[in-house]
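All remarks here apply to the structure that follows.
As you look at this complex, bear in mind that one protein chain is not there, while each of the others sits in place.
Right, chain A next:
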Amino acid sequence: MTLFWLILIPFIGGLLCWQADRFGDLPPRWIALATMLIELAITLGLWFHGDYHLGNVGMAGEALRWSMEWRVAWIPRFGIEVHLALDGLSLVLIALTGFLGVLAVLCSWHEIVRRVGFFHLNLLWILGGVVGVFLAIDLFLFFFFWEMMLVPMYFLIALWGHSGSEGRTRIRAATKFFIYTQASGLLMLVSILGLVFVHHAHTGEYTFAYATLMQTPLSESTAMWLMLGFFVAFAVKLPVVPVHGWLPDAHAQAPTAGSVDLAGILLKTAAYGMLRFALPLFPEASQAFAPVAMTLGLIGIFYGALLACGQQDIKRLIAYTSIAHMGFVLIGIYAGTQLALQGVVLMMVAHAFSAAGLFILSGQLYERLHTRDMREMGGLWGRLGSLPGFSLCFVAASLGMPGTANFLGEFLILFGSFPVAPWVVVIASVGLVLAAIYSLLLMQRVYFGPPQGEGIFADLDQREYVMLLALLGLVLLFGLYPQPLLDTTGAAMGEVQRLFGAVSQSTILPMGIP
């Protein structure tokens, strides 16, 4: 039942915020903050008291083991259940959701002044949907939550967003986001239904249960098509070039909290989906598809980095860097070794922190300068108190400076993928130089150079300072001592590696010869 509460709390909190609006602006903020703190506290409690080592996981065919499970029938006629389960991976990602949720509420404290209650309703419902995605292991339920996240996000961008330059309005960005993710979600639905029907044809029963569907015998081409349906849905969300177009617009036009959630959590649902569904459900097809996926990852690294260099809008720049970073994640996922997969987890967490930090910082810059155009900045180092120092730290994290979690994430991915795909790793490493170029370009354009004006802007207040310090502390903590995190996800990643990696030795290699 705890698992169900994890999903319910944000939804209930959101409704309360909405209703509390009538008592002024502050009650919704405090309710939202309290909701996310409770969520975070429950997750951390689960983390400290749970066992995520999953025992000795046996050979394939044995039932999957979860640290916690909860199920009730929903639509028995089609075998649809409310089936939630928790393992190390979902736990870490839910904890991340809770933490970034707190930050998202905090960073909107002064930024959002219109319809505060409804804003927090949307914010919390996004987070509730995300938690649902991380917990659902009934495919129908998963799809339900997957679509569920979109609607509040759409409103968040459309109602509280900023309008950008060159005719980029917030409505347009929101629509683009919605169409991209909705269309790709439909592909996933088709794949889910396809899988269920194939299973029905074999056994005569309808089920959407993850563990059961995993056993479905599939012909090679069916598996490939079904896998592609899942992959496309996740690829749009990750995002993978060339279906990344919604991300820069959505980021640039979204309010800070929206960007934090988008970069920090929503993108991670895609990687989670690949790790939880695309790979384990279709190991052979995924293995065959791996070279293509890795190539797409490489394209993402370079394309994202090159475009980041050319941006004038600071939030668009950060958005493109996300694309580059997710390229590493994609490579790591499809390399499929234990080391690479653990690197993927670390990279997801690290990127959530560093991107959230950068977006919060650009929000704070915007509050002070009322522009996001870097051509109007420059020479700000001495005029913003401790803000530039924090920017420097998060920029360093983003370019993969050792000591930060981003470095370990990237390097574990590269170390882990090297034995599988040496050339991919060599080419991806060049991306490290490009990462340095776009990161330092940001520093140069915003903070260095001759000051553009007189006077000093407001220094960070206590709320802003504590937020950034907490994020930075976590980036450094997981950069120097990531073991608690890795131990938690170790068993779950071992499971993925077992299901996916085992194929590479046994089936695919002989089949690859003709």
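Operating definition for what follows: a contact is a pair of C-beta atoms (placed from the backbone, for glycine too) under 8 Å apart; a residue touches a chain by one contact, two chains touch by 3 or more; residues count from 1.
Operating definition for what follows: contacts and distances are computed from a predicted model.
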From "ABC transporter substrate-binding protein", "Permease", "Monooxygenase" or "NADH-quinone oxidoreductase subunit L", the hidden chain's UniProt protein name: "NADH-quinone oxidoreductase subunit L"
Sole residue of A:Met274, A:Ala352, A:Leu412 or A:Val475 that reaches the chain not shown, by the stated touch rule: A:Leu412
Which residue, A:Leu186, A:Leu306 or A:Ala470, contacts the hidden chain when the whole complex is considered? A:Leu306
Spell out, residue by residue, where the missing chain touches chain A. 179, 241-245, 248, 303, 306-307, 309-311, 338-339, 342, 378-379, 381-382, 385-386, 389, 392, 396, 401-403, 407-408, 411-412, 414-416, 418-419, 422, 425-426, 429-430, 432-433, 436-437, 440-441, 443-444, 447-451, 480-483, 486, 490
